[in-house]
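Omission of a single protein chain aside, the complex is shown with its protein chains in their original locations.
Up next, chain A:
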Amino acid sequence: MLKFILNNNEVSTDLPAGTVLLDYVRYNQHLPGTKIGCREGDCGACTVLVGELAGDQVRYRSFTSCLTPLGNVQGKHVVTVEGINMEQLNPIQQAMVDESATQCGFCTPGFVVSLAGFCLSGKKPTAQNAVAAVDGNICRCTGYKSIERAAARVAQLLEAGEGQDPATYVAEQQILPEYFTSIKSRLRALAVDTSPNGHVLSGTLQFVGGGTDLYVQKHDQMRELATRFLFNQADLQGIVRQENRCVIGGAATVSDLAESAVMQEFFPAFRPFLRLVSSTPIRNMATVAGNFVNASPIGDLTIMFLALDAQLVLSDGHTAREIPLRQFYLGYKVLEKAPQENVTAIWFELPDAASCFHFEKVSKRTHLDIASVNSACCFTVQDGFIVKAGISAGGVGPVPMLLPKASEYLIGKEVSEGLIQKALEIAQTEISPISDVRGTETYKRLLLNQLIKAHFLALFPRLNARELLRRLSC
């Protein structure tokens, strides 16, 4: 039996925990405001908010309900557009109407819910942050300018509430319904075991983290599979520092990583790159470990952590072992992992003052898209000489890869345009891109060169850009 709060009602269901929230909301609860656009998390028409207790507050994040198993909202507060409706239009809705930010209207509830999520997020009330909250919502009619204008007005609504508890403020200001103030105590009262794993049936065990890849790839099967839900498992949460290591829980999401106090204090250079990873709702759902295990050759986080030489802790429930991420990939979607093992933690050494990290990604669309090629690098530089180097590259082979030869070549050398050219030549021998929907082989080879140049231009601004661009470009 799954229990959670849906809008202003405590609900329970016997449906399989693998059922997607979208179908439950629309067809079991008959709340048709949540729309179906793509069922792959790429349009945002089905966006809902999911709130859970976090310390003394309820923390709300936007989810695409098409990729959310019911098991992942056990014991939480799920908010659909119906749950933010008040007698009159609420001020978010009014802003959308006033700015003519809705045309056919099919995507509109998703935008409204995402903006409500922004109001509950406690993020700084800037127009930029309000727009970021709808970065997972696609509209085909408006051209977005009217939505930008509406988002800016929503940000203004929040200016007076900075520093206050968001749920209390939005209820007081009648931005969202009054009942939001009651949710904290109701979630406490609900007090269910948030991990819905009961007796696991026979058959191959399917681990589910955020579900953002599994529910795209195996949508039809997920409902019936013998599933082990990791997303809410208490021992897999959190991001902590142990000596100089950053340890990331096996269920920590990309948003957890972005908001992590440890990362912000000890590795502030990292966060900006996460904006290039998918969209806000997907980052809210997708786990770092899931990105690794999915083994996409162009997984953004995989590429970042390959450069950082991250280590994985795997456990089959009895025995734990460690393996470097760099040794995790044996072939296309083949992992050095037994079926019964899951990633319980990930750790890496926090970079010191002599180290620098950079990430580059080019996709057809800069945001909410999968890379044509991506690459990360981590260099340690002493007296102008590279003493440690790791360059990773995605989209240029069957697995996300480190470029060991190109990386090795840099060690002990002083950075120069000529050195980079030589490293690029070596890198080209290490990759085997193919032509596919994300680009031709020719393009991917050229693009990797460009991205590696971009790393150096970003990290070593004294380089001669004109000279560097000319080298190995044709």
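In the analysis below, a contact is a pair of C-beta atoms (placed from the backbone, for glycine too) under 8 Å apart; a residue touches a chain by one contact, two chains touch by 3 or more; residues count from 1.
Note that contacts and distances are computed from a predicted model.
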| item | value |
| --- | --- |
| From "ABC transporter permease subunit", "Xanthine dehydrogenase", "Sarcosine oxidase subunit gamma" or "Long-chain fatty acid transport protein", the hidden chain's UniProt protein name | "Xanthine dehydrogenase" |
| Contacting the left-out chain in the complete assembly, out of A:D56, A:D220, A:D352 or A:D383 | A:D220 |
| Option from A:Q29, A:T68 or A:T102 whose C-beta touches the chain left out | A:T102 |
| Which of A:G18, A:G33 or A:G210 contacts the chain that the document leaves out | A:G33 |
| Residues belonging to chain A that touch the chain removed from view | 30, 32-40, 42-43, 45, 80-82, 85, 89, 92-93, 96-98, 100, 102-109, 112, 131, 134-135, 137-148, 213, 216-217, 220, 294, 296-298, 332, 360, 362-370, 372, 395, 398, 434-443, 446-447, 450-451, 453-454, 457, 465-466, 469, 473-474 |
